[in-house]
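Comments concern the structure below.
Note that this is a trimmed complex: some chains were dropped, and none of the rest were shifted.
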Amino acid sequence: MKHLRQEFWFNTSRRRDYINITREVEQLVQDSNVEQGTCLVNAMHITASVYINDVEAGRIQDYDDWLEQLAPHDPISHYRHNNTGEDNADAYLKRQIMGREVVVATSAF
Amino acid sequence: MKHLRQEFWFNTSRRRDYINITREVEQLVQDSNVEQGTCLVNAMHITASVYINDVEAGRIQDYDDWLEQLAPHDPISHYRHNNTGEDNADAYLKRQIMGREVVVATSAF
């Protein structure tokens, strides 16, 4: 069975950021030469998500505001995980909303 | 590798609706003649979801009420996306809760 696997590493300048990797994934699907298959794109960090939606500044801001409302960063003492000395407990919650992975069907170009 | 792929199109009469496609998916899995495989069912629109649960009027109403509570449609001016002239920003948020796709293992009938 044909397959291709690739890791990407990203550094973000902001604490929480949205990175469009559509082109990278499209290129890999082409490179794989898989005519009919599936493409799994998943985050390898437990505070990161992969999701599919339009790239539009307003929409991304809406997601960001909403995530902060559903799982606020502050007060950090609100979360047990932060007793470990970290302050990212909200990120594990936000990640559940946005999802760890997407699976898409691919077809020959 | 055996595969079968099918698109379905749906029109809903209500702004937000719940459509049971279990029978259609079951039939396709049978038609595929895949004995042991996976079945991906995903929405092709970014305001739509696919999820698995019982078909029960009360439960669907509970989902619907809950989604409206977590990501209210109004006031539409609350969302940046709606500045584009659309009024469906809440739908992108609700979709994240319900999920874009499901993957199930299939086996010979």
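Going by the order they are written in, the chains are A and B; count residues from 1 in each one.
Just so we're on the same page, a contact is a pair of C-beta atoms (placed from the backbone, for glycine too) under 8 Å apart; a residue touches a chain by one contact, two chains touch by 3 or more.
Worth saying up front: this structure is predicted, and the values here are computed from it rather than measured.
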The full assembly in this file, of which 2 identical chains are displayed, is built from a number of copies equal to 3
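Here is the rule we go by: only the chains that are shown with their structure count from here on.
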The distance between the C-alpha centres of chain A and chain B, rounded to whole Å, is 20
Contact residues on chain B for chain A in the complex? 1, 3, 5, 38, 40, 42, 46, 70-71, 79-84, 89, 92-93, 96-97, 99-101, 103
Sites on chain A touched by chain B in the complex: 1, 36-38, 51-54, 56-59, 61-63, 66, 70, 97-99, 102-105, 107
